[in-house]
Each structure stands twice: as structure tokens, then as C-alpha cells.
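Excluded from the complex is one protein chain; the other protein chains are retained at their positions.
As written, the chain order gives the labels A, B and C, with residue 1 at the start of each chain.
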Amino acid sequence: MDLKIILISIAATGIIGVLLGLVIGYVAKVFAVDVDERIEKVAELLPGANCGGCGFAGCAAFAKAVVAEDAAPSQCPVCSEDDVRNIAEYLGIVVEQGEKKVAVVRCSGDCANTVRTLYNGIRDCRSAVVVAGGAKGCDYGCLGFGSCANACPFGAIEIRDGLAVVHPELCVGCGNCVSACPKNLIELVPASAEVHVYCNSPEKGVAKRKVCKTACIACRKCVKASGEEDHMLVDGFLVKTNYDNPPPADLVEASACPTSALRVASKHAANEYQGVSK
Amino acid sequence: MVSEFLFITIGAILVNNFVLSKFLGICPFLGVSKKLDTALGMSGAVIFVMTLASLVSHLVNHFVLVPNGLEFLQTLVFIVVIASLVQLVEIMLQKLSTKLYESLGIFLPLITTNCAVLGCVVINSKAAPESIQSTWYGATIYGFCSAVGFALALILFSSLRERLDLAQVPKAFEGTAISLITAGILAMAFMGFSGLV
Amino acid sequence: MSEKPRKFKGGVHPNDSKALSASKAIQDAPLLDAYTVIMHQNIGAPPELLVKKGDAVKKGQLLAKAGGFVSVPLHSPTSGTVGAIDKCPGPTGIAVPAITINSDGEDEWGSLFEPISDWKNTAPADLKQRVWDAGIVGMGGAGFPSHVKLSPPEGKGIDTLILNGAECEPYLTADHRLMVEQPKDVVLGAAIIARILGLDSAVIGIEENKPDAIAELQKVAGEYNVRVQPLPVNYPQGAEKQLIYAITGREVPVGKLPMDVKCVVQNIASAVAVFEAVVKGIPSIERVTTVTGKPIVHPGNWRFRIGTPISKALELAGGINEQPAKLLLGGPMMGIAQSSLGVTVMKNTSGILLIARDEVSLYTSEPCIRCGRCVDACPMDILPATISQAVENKRFDWAEELNVMACIECGSCSYVCPSHRPLNQHFKWAKVEIQSKLRRRN
Partner (left out) sequence: MSEQETSQSIRLPDPAKLVVSNSPHIRSGQTIHKVMFGVVAALLPACAAGIWFFGLAALNVLLLCTVSCVGFEELWNKAMKRPSTWKDGSAIITGLLLGMNLNAGIPWWVCIIGAFLAIILAKQLFGGLGYNPFNPALVARVGLLIGFPALMTTWNEPQGGKMMVDAVTTATPLSMAPGAAQVTDMLVGNTGGCLGETSAIALLIGGGILLALKLIKWEVPAAFIATVAVFTGIAHAANPHEYASPIVHVLSGGLLLGAFFMATDMVTSPMTRKGALIFGLGCGLITSLIRLWGNYPEGVSFSILLMNALTPLIDRMSMPKPFGYVAPEKGKVA
């Protein structure tokens, strides 16, 4: 009897299996969809942080674009060189390495150094800017409510005494903070540049000093200290670092910036500067 | 006859709700309840699979397994049936609504292992021979109503979770923890229906 | 058109506090040594500067010409010389370019526009050109160039002109006084605007808490086929969409303009300005503004030149007897809080208001208790509480789904909220984010 049952069960399951298989096969033909397997593989190779730094909606969308060759793998700011190479090898394409960038918040006006208005409302820069321009004495300065810090997927921005400070060692340069800042204070700069002017106000020096102790007053000491090399560029009442030819870190010491608007990024992050009141 | 149908309906949807009273199908219940839209999609898929699985399994059970004394194959065969149905849904969904397909993600093929489906089919096969559930239409209706009960719980829960998204839940309880607590309270509320049937 | 006004949904009834200044006749503000005229006073393109530092100007002389169709020219408030052309504190808290006019004390008119006394037989296009040349904007608050409103595209079939005399904002009485003291000018202004639009009638909507204004206007209105329509007291009765609904029963679709329901709405003060520009040839260089609030020593209504610093206006009102908590331009419901006394009176400054400390309750981020008061109060029938929670969680997409774009920012929801949530700010924020998203997409 056992053999019979075994045979019947084999036959029954077999027939059921074949029947269902046929139905599935037929439906699969009718509803066939082309899927590119490479997209999934590339997505696996990407970091998966979904930070959007590449300009696409997330890692999956970026993978799609990379496979379609609408984007280069090196556009991902988070990928290490090895990651980029892996993706390129897998897809059999050649990529150029981009330069690593970090974000800089071009303001040094924390609460201790800047005049502020009493503000009562939502603690978010993008929202505060709707009301009275954010209630800071300087119309161009950092509001310090941390829209950028919230936008940063890597925790690289610290809000310290009403000022956003980037920690360059944590920053991957995805640029999320750049678009989050309602004052357009944040800029992506080559990571190799260490010295930045932490001021963004195009106002006259006198007007700036009225509201901020650490404003750049365009005294050009740093320009002179860099000598023949045009490390620093003057733009109206504001000096900027020439990122095509960045100055060495010791320029800050050499130029003795009277308002301490000129700072080394790593030291700024470590809170080593105080405002100079004169 | 009519009252028997009513009992099946109310019983499967409210009193013996698969999720909140039998605690079957918890995985998708927690997994795809983050958004109402996906929950609706999942509900549709589960209703489709469960109703069809009930019907097909009943037929297979009734006309193939039982006459040949192969009841011991039930679990195996039922799972094959369910798996194929899920495969069908997946293929069709990918073509018909890519967005829903992507948002359901892994949970779609996982309907295969959704114990609610298998549970429903097994309960049907164990129904007393004189009960309406042992007929092909009774089994199908039971499958459909159970799935509706599952869908009801899922939709309720997902709308609750959308609201929880806005709540300031303590860090330690964020995510699954608070979802389970919510589900618990929901189950408690559903106990009020006990005795209706 | 029914005689009985319709009641729009929602609304609130704040204490109107108008008694402080409602009975104070309009006084002419004395001439100052200097005026600081903010360049960009209208919605739309900024005007183009025509003068430079040191130029001698006469009263009413053109300082800047319109920088496009949606833009208006700017005129000198008095005679004298152009001082610094620099930045001054703007009404929104951001410094804005402004022209300083140092008065020579003569207050001498330059060449006026040709007065058009026979406006009834003047071509509407000429009248409209005059409105534009005179630099008239919506003086109720928005500052939208009036001539643009008077230029509906072909085929809109405008059939109703509404003059907005509701003045539903608490405290403000400038329009009220204008209607009481210059009813004839208001009605004539209405008749001129009606002619520009090709209509022969107009409606003036006034809240019932101004019976003297209604009575004065009714005495002169009939002659020019202008109807005075008393409206129930309900904030925001003066909001364009609510006003149109109350008077005509038409609903302005979300995202559309009054002209899409065949209506044009103009402010009372703008109507008077139109009258003066057409019949007297005077450009828009002054306006009636209420200076009021509990901390003010002598609240009242003054006719200020455009460019009068707020500090001078406050001095005129006798200064303060206690430090206020807030200084506002406009009314307490929709006005803009200031942190500087250097802001100057603009064409759309309907009030300068000081709010005492005990009137202010600060915004907090206490949780919403879902009491639904905001839902009942919302005149646009959206769900303020839910939208606010969505915005709090940066879910701007959801806020958009919840029709945040329909919000008119009247502030009724924040007014009634027992949790003191900054609802209105949430909506403004959401609108900015949604609009910038739209811009990015295009």
C-alpha cells in the first residue's frame, strides 16, 4: 500500500505543480517587464545613505542614472575612490576622479559676537527667515536654528552658540546643507583648502562692525600677507579665499586678522577662535 | 443559511480577526503599515491571494487530496498553491503598478509565507463536514472575509501609524516598539466584539 | 445682487480696540527735516531710480519710474535735495534700498498732473494711465499696483467693483476716518474706478461697527450709483475672497484672482488716492495711517508723507507710557513685527501699532490637543492643526496635499489656538518651501 500512496502523492503534487507552473509561465509572458539587473547591483555598491548629494532622489535613482550613463559614479560624494572604481569596473566604464569637497559656513557670528533681535517663533532657519528675516542684526549671517544641521545626514554640522560650524573631518561634501541654508551661506569648497573667510556680508565695513564683532572689514591684511601669490581675492567689502590657489594654514597667523574672520577650518571647528572686540 | 453567512462574515472580520485576535500575519501587519497607500495596496494583494487560495486549495483538497487519502500532503500542497498565486500577483503588479510594486518591496513575495493565508486555508480544510465552510463557496467566502478582516486591521493600523509619525515618541519606543503597543491596544479594543457570534 | 450679505464660514471676533482712535479726526503730520523713501513699495518689479545724490527735487517730482507693467513710479514727498541713496531697515526686517530727501522747508510743488475735472467724459484708458502715473498701489496692506488690477484681460467680463471698507483688523481706524471725513472723495474715487472698468456702479462693503461711516457714505453714494453694503463684524471680513463672497456670493477659486469671478476689489484709501490723482492731479505721496496701541499716549490718525520714519510718527502721537512688547506695521492680526524704529511709512502702511506686554502671549511649541478650534475658525475651510503638524515634521508634500496653498494667512487659527502654536508661521514656511520646490522643478 505504501508504494501506491507514494506514487499517487508524487503524481498529485507533480500534476499540481506543472499546472500552476504553466499558468505562471503564461501570465509571466503576458505581463513581462524588462528589468535591468545591473541597476540593483550598482545600488548595492553605493553607500545607501540616500543623502541626495548626487542630485538624484536617492541611491536607487542614482544607480538607475549611472547604468543609463546619465551620471558618472564619481558624482556620488560619499563613495570612496575604491567604491567608484568598483562600480566603474562592474559597468565597464572609465571615470575621472572628482576632487573631494567639504562645506563651509561662511559666518562666524555666534551669539557672543553678533547683535540679535528677540525672536519668538519656530526654531528653524528656513521658517525664521520668513519672519523679520530671521531676527539677526546682520541680514547675511547664520541664524543658528540648524536647518543645515538637520539636513546633514552625516552629523557634520554642529550648532554652537547660535552658529552652524562644519566639522570638516565628518563632512563628505554632499551639499544638502547648501540648499538648506536660507541665507545661502554654505559653500562647497575643495577639502585641501584650509583657510576661509568666515563672513558673507557685502555691506560696508562700518555697517558690519555695528552688528558683528567678527565681520570681515576688507582691511586686506591677509591679502598683503600672502604677498605676490593671489591666495585671497577682494570682492567689494569682502575678502574671499581663492580656491583655485588656496593659501597655507599659517596665513591666518601671518596676517593677524583684526576681527578674526579669517580662520582655519579645523581650528574653527574646535572652537579655538574668539571674537575680537575693538 | 443567510445567518450562517452572516456569522462567517462578522466572525472572520471582527470577532476572530486574523491579526488582532488570532495573531496571524503579524509580519506584513507591521512591515507594510507605515503608509496608508501601501497598506491599501497590500490589502488588495492579500484579499486577492487569500480568496483565490481558499478556492483553489479547497478544490485541490476536496477533489485530489481527500479522495486519495493524501491529507498529510495538505501543508505542502497548500504552500505550493499560495506561492504560485503570490507569484502571479507579483508578476501582474510589476506590470500594472510599478510604484506599488516598489513600495511593497520584499513584503509582496513574503505573502507566500504570510501565515494568515496558510492559516485561513488550513482552517478551511479542518472545518466540520456539515458546516458551510466545507463547501467551495463557503470556503471562498471565509477566505475573502478573513482577508477583509486582515485588510481592515492593516488599514486601521497604518492610518494610526501615520499619525504616530507625527508624535514625539520617546527614542527608546520609536518604530516597532510603539507600533506593537498600538497594535496591542487595538487588539484589546477588538476584544469587545467577542461573543457577537 | 442680494441686499443681505452672506456669511462666510469661520472667522473670529477679536476685541476690536478701535475706540482708541476711532473718534480722532485725521490730522496732517507736520513737515519733517528728512524723509527716507523706501524704493520698492509695490508688489512686482522695483522702480528704476531717476535721481542721484545732491539733486534738487520738488514735491511730487518723479524719483523713480515704473520698472515694468507690474510696478509703479515713486514721487518725492516734499521739496529739497536728494540725500543718501543707501539702505534703511525694511518692513520685513531686511535692509532695503531707500532714498533720503532732505527737506528745504518750502514744501513746494513741482509740476502737478493736469487735473481732470471732467472725468466722466475722459477715456477710461487715460484715467487708468493717470492711476499708474500717480503711483497708486493697494493701500490696504498688500501694495499691489492698482492699475494692474484695473487692467483685467479681455473676456473676463468684470461686472462688480467692490470697495473694501471692512477694515476688519482690530485697532486700525484709518479707512474708517477717511470714510467719515471724506465720503464724497471715496464715492467719487469709486465712480472713477468704475468708469475705468467700464461699469456704472460700485459697492462699498463696510463692517457694521462703523455706523457713522455707513451713514456719511449713504448721504452721498446714491448720486453716483454707489451702493453701501453693511457687513457683519467677523474677522477676516476684509479679506478679498471673503468680502467678494459676502457681497456677491461668488467663491474665488483657489489660486485664482477676484477677476476670475468678474470682481475687482479696491481699498478705500486707494479710491481716495485715485480721486486725488485724477481730479486734483496729486501723485501718491501721503497716506492716512493710524498710530495706536495701549502704550501710546495719544493714539490717533495722521496723514503722513511717504517716507516718514516711525520714530517721528510715534513722537507725534506723544510717545509711549510703557515699553511695548511689539511694534507692528499694520494691524495685530496680519501686521509685521518690527525690531527697528528706522522703518518708514510706506504706501501700504495702514497702521503703526504698539502692543502692550499684557496683550501678547508668546508662541510656544506646546503640542496640538486637536481641539478643532482652528478648523472652526478657518475661513478657507482647511485643517490648520494637521497642516501645522505636517510642517513641524517637515512633511511639506503632505501640507500641500492638505491644501496649505489655499491659506490666506489671516491668522484666525493662531488667534484661537489654546496651545499657542505658531500655526500661521508654519503655513508661511510651507508655502515658501512648496513654491521653491515648484521653481526647482520648472
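The rule is simple: contacts are C-beta pairs under 8 Å (C-beta built on N, C-alpha and C of every residue); 3 or more make two chains touch, one makes a residue touch a chain.
Values in this document were obtained by computation on a predicted structure and should not be read as measured data.
Omitted chain: which shown chains does it touch?
Across the whole assembly, the hidden chain touches A, B, C.
Out of C:T122, C:S311 or C:S436, point to the residue that touches the absent chain in the complete complex.
Result: among the candidates, C:S311 touches the missing chain.
Over the whole complex, note the residues of chain A touching the chain we left out.
117-121, 130-132, 135
For chain B, enumerate the residues touching the unshown chain of the complex.
36, 155-156, 159-160, 162-164, 166-170, 173, 178, 181-182, 185-186, 188-196
Tell me where the left-out chain touches chain C, residue by residue.
These residues touch the chain not displayed: 8-9, 12, 14-15, 93, 170, 241, 245, 251-256, 295, 298, 311, 314-315, 318-321, 323-328, 330, 332-341, 354-355, 359-363, 366-373, 375-376, 379-383, 385-386, 402-403, 406, 409, 411-412, 414-420, 422, 424-425, 428.
FYI, only the chains that are shown with their structure count from here on.
What whole-number Å value describes the gap between the mean CA coordinates of chain B and chain C?
Roughly 60 Å, centre to centre.
In whole angstrom, what separates the CA-based centres of chain A and chain C?
Chain centres of chain A and chain C, defined by C-alpha means, are spaced 42 Å apart.
Provide the C-alpha centroid distance between chain A and chain B, rounded to the nearest whole angstrom.
44
What are the residue numbers in chain C that touch two or more other chains?
There are none in chain C.
Over in the complex, which chain C residues touch chain A? Could you list them?
Counting only chain C, the residues touching chain A are 87, 92-95, 336-339, 362-363, 365, 394, 422, 425-426, 428-429, 432-433.
Inside the complex, what are the residues of chain A that reach chain C?
So the residues of chain A in touch with chain C come to 117-118, 120-124, 126-127, 130-135, 139, 150, 203, 207.
Note which residues of chain C are touching chain B in the complex, please.
For chain C paired with chain B, touching residues are 367, 389-390, 392-393.
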